[in-house]
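One protein chain omitted, others in place.
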Amino acid sequence: MSFDPVVLFFLLGLAAGVAKSDLKLPAALYDTLSVFLLLCIGIKGGLELAKQPILTLLPQAMLVLAMGAAIPLLIYPLLRWRLPQVDAASIAAHYGSVSVVTYAVGVAYLSRIGEAFESQTTLFLVLLEMPALIIGVILARRGSRSAPGHGWGKLLHEVLLGKSMVLLLGGLAIGALAGPEGIKPLDRLYVDLFKPTLTLFLLEMGLVVAGKIGILRREGLFLLVAGIGLPLALSWLGIGVGLMLGMSTGGLTLMALLAASASYIAAPAAMRMAVPGADPALSLGAALGITFPFNLLVGIPLYHQFALAVA
Amino acid sequence: MSFDPVVLFFLLGLAAGVAKSDLKLPAALYDTLSVFLLLCIGIKGGLELAKQPILTLLPQAMLVLAMGAAIPLLIYPLLRWRLPQVDAASIAAHYGSVSVVTYAVGVAYLSRIGEAFESQTTLFLVLLEMPALIIGVILARRGSRSAPGHGWGKLLHEVLLGKSMVLLLGGLAIGALAGPEGIKPLDRLYVDLFKPTLTLFLLEMGLVVAGKIGILRREGLFLLVAGIGLPLALSWLGIGVGLMLGMSTGGLTLMALLAASASYIAAPAAMRMAVPGADPALSLGAALGITFPFNLLVGIPLYHQFALAVA
Amino acid sequence: MSFDPVVLFFLLGLAAGVAKSDLKLPAALYDTLSVFLLLCIGIKGGLELAKQPILTLLPQAMLVLAMGAAIPLLIYPLLRWRLPQVDAASIAAHYGSVSVVTYAVGVAYLSRIGEAFESQTTLFLVLLEMPALIIGVILARRGSRSAPGHGWGKLLHEVLLGKSMVLLLGGLAIGALAGPEGIKPLDRLYVDLFKPTLTLFLLEMGLVVAGKIGILRREGLFLLVAGIGLPLALSWLGIGVGLMLGMSTGGLTLMALLAASASYIAAPAAMRMAVPGADPALSLGAALGITFPFNLLVGIPLYHQFALAVA
Amino acid sequence: MTFHTRTLLTIVTESALENDLVDLFHLQGLRGWTIVEARGKGEHGEKRASFDANGNIQIELIADTAAAEQLATTIAERFGRHYALVQWLTDVRVLRAEKF
Amino acid sequence: MTFHTRTLLTIVTESALENDLVDLFHLQGLRGWTIVEARGKGEHGEKRASFDANGNIQIELIADTAAAEQLATTIAERFGRHYALVQWLTDVRVLRAEKF
Partner (left out) sequence: MTFHTRTLLTIVTESALENDLVDLFHLQGLRGWTIVEARGKGEHGEKRASFDANGNIQIELIADTAAAEQLATTIAERFGRHYALVQWLTDVRVLRAEKF
């Protein structure tokens, strides 16, 4: 049996970080890889749009957007049990949004085991990035008269024009406008180097997750329960939506993964500005410290089993 | 009809910048892409040199060098109408020199529409980088007894050994010495990734141009007139030289583009040291804020029409 | 006759540096290239491990490790003639360890001239990284009661978990665990771009070596004798070990090169922490200022001649 | 030339606040400042990279003493509660007083 | 608000020492500091890149005067002989005294 190198790179970073090696990737590399992966995914989604008549996709897209808005509404009350309003709202937003890298590893996993999937999931990934952020801000501000932080206009700007959003939507537009023929001369970069580049990104993610261990120690039990319980529960929501869309086993797996993954690029940036009172250590500890490695190592194959069971 | 993705990336950057998105590419990525593109172009020029007997190219090269020296001499008097000596000289130097990225987009355009062109234009691009800078410095210093800034020795050093010059000439030498066989193992980087990499560069250029809008507002009319009028006029000079060299439609288009494009890497660096009294906002506003997007979006197809008209 | 472009890039960097051009590559690019090259080499070594039964390799590996430990022991007494204990020990460690880039250029040279070589040399490269560092620290501390600097536990940590070590061993593990099939989707990056990327690295190395010229001037004669004498002598040790392993001409060339090359990434970092009293200008001046260019320009073809003579 | 006394305000805070602070400077008619990327540790934990909105910046701004103190107070009141923030004032001397 | 007097210790040294210095800060109960990448020149030659363990960092740390002086002395004694190291102390004023 051979191991998936993509996951091995993550484990290498994690091990190096835990062992306090002096390995560090330059910040500029991390930023560059983020830009690149977001553009890749956006372009792929855009090529989907170019392929299918937009009217066919519209009802599906609406359902997916609804899922993105529903997730924070569903988990906010649960989190309120133990957490102040702002923190519950912020974490809810993180889990309603999605992790682009987790999705990419999921796609790599399915290709590896030869399981086909509906290509419009890439488009859904782009769509899911935002609605949860807006719901999260509303939840955080509900009831508090004097807006803590920025006004609504500025907030919407922050959420809509955040780096990840612009790159995903920009890539989407470029893919849709240029079409497969137009994008072909760029394939050597945006297609061929996507998966190998992911390995470097995951090496860095391993290092970053290792750096979250301090928080895990402090808030251990709560983060553990939330960071594993939420994706497990949400994966079934994703499967439910996938069934409503009549998807294949591969598609169901990715829908589960989209619902189960939590954003750690777009959401933290947006929440920091929109909900300054929320403690970023808490939401990042759960989303990045627990849920991300859980999905990577356990979740992806598990959701695939779930999908096989219901398909 | 499908859009050219290379131009779409520029527009994405421009839109993100104008909308004040927080999208920023790391400075190290920009520097890396610059180094890479300059080396690519230099190597391509060097492979040309390796292919053709140098004596065949010599007369052509002399004519092109003469064009590079003539441009600042021609436009300096025009600019003196409204500008102090140092600023007129500095802008003249910018427009006499060339924009490597504009040229690369022009080549991509011709490939896209299937128009052939003479490959020695790449060599001409390298040759055109420098003469205008030297003429520009002479124009700026003419008449002023006490040299404002550095002595001539230091200046020549600055111009000859500027980063762009070294990479272009170095690439040229490497291409010429290693030849097509020697370069082949490097093709996966220097050939295959050239065009896709250009997209990232143009994304950044869009962001940079968006940042120049403040200057445009201040010096609007003058910059607009100069930034569009100069390339339009100079493109005909380029076509004239191309006709003297007996070039094809594609070649004429590129000669027009070389004459019409203005440097915004080599020239600003050289002028800052050699002509410190010139306001860099003015020359960069025109070259980068107006002429670069004009050439990209309007100029390239237009010069192709010009070339078709005379060919 | 055509020149090796890899070496031409080094000469370009060297020339630019000596001429005091303002060419600089971003530090993040250098770091990224280092990470990438170390991972590439590690993965290649790991694929070797996956291919061959580990028991076949074990005796060979032991011999190579012994060579790595022997080199500093052999040259330390020579260096003690002129140098204080700490400096002699530090330089001995540098030369006992290896230069990954020199090895990569050697491999490129052999491929160019069509000379085959045993693929396990890549594994040997990884193995040779460490033993000399440990011996070097022991030599530096011998006899001095109060440990100057850190305790042994911390030191071992420093040496074992240094950036280069982690990337080489991590790559090794990933290559061995994932196997050729698992690594294949990554080939577009880790295989195809290895050699072209090396050119950018060597451009930077040329600039760095040019920066060492100040030291060379100060300590000229000693550095020159050590920096050329040591690799020449050690290359024969490498050939001897290669003969004991029954290697081909290509393999002998690489064994000579491994023995003759000196580390300038892992060793300086480790020695700075473990032997703070040693002057880093001295060891780096020899390893990077003299031995690295010597091996690149003269050593590689020379050791190949040596190998031809004894094969 | 003669030297003039001014006050240097140094602000270390989350890079996410950069735009807000710059807006504030413009609002208060301040004409110049310098920004450097930084990392650090404090009450709000370690700040390292820029990726999860977790970077620091260090801003240096020279003004007359009253303006610098006023600015520091405003910033502390507006951002001190929820954001990682440390500020300090230093007496400095400058040559071209008209620039500040 | 009122301002309180504290001392700023600035340390410029080899980046290889970062971990050791941070350990020392923790040991001495210091709760905050700021780090910036730097280059420079001094007795130990030019420090430029990070590659051959040849980079610099600049650390800024605000504490009360006694603690800052004590820390500077400890660092000079422990690392001053073998490593590139320059330190200086500046009087500064801060708003929230309880943070330092």
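A, B, C, D and E label the chains in the order they appear, each numbered from 1.
Criterion: a contact is a pair of C-beta atoms (placed from the backbone, for glycine too) under 8 Å apart; a residue touches a chain by one contact, two chains touch by 3 or more.
Because the structure is predicted, anything quoted here is derived from the model rather than measured.
Among the displayed chains, contact with the absent chain in the complete complex occurs for B, D, E. Check B:211, B:246 or B:301 against the missing chain and you find that the one touching it is B:211. Set against the missing chain, the residues B:61, B:74 or B:273 yield one that touches it, B:273. Within subunit B, the residues in touch with the undisplayed chain are 27, 30-31, 34, 148-149, 208, 211, 214, 264-265, 268-269, 272-273, 276-277, 280-281, 284, 288. Within the complete assembly, residues 1, 3, 6, 8, 22, 31-37, 60, 62, 90-96, 99 of subunit D touch the chain that is not shown.
For subunit E, the list of residues touching the undisplayed chain reads 10, 12, 36-43, 56, 58, 69, 72-73, 76, 80, 86-91.
Convention: only the chains that are shown with their structure count from here on.
When the partners of subunit A are compared with those of subunit D, no chain appears in both lists.
Rotating subunit B by 120 degrees superposes its CA atoms on those of subunit C, with the angle stated to the nearest 5. Two copies of one chain, subunit D and subunit E, touch each other, and the residues they use overlap weakly: the shared fraction of interface numbers falls below half. In this assembly, the C-alpha centroid of subunit D lies 20 Å from the C-alpha centroid of subunit E.
Separating the CA-averaged centres of subunit A and subunit C is a span of 41 Å.
Once the centre of each chain is set as its mean CA position, subunit C and subunit E turn out to be 34 Å apart.
Among the residues of subunit D, none is in touch with two or more other chains. Those residues of subunit A in touch with two or more other chains are numbered 22, 26-28, 31, 269.
Touching chain pairs in this entry, ordered by label, are A-B, A-C, A-D, B-C, C-E, D-E.
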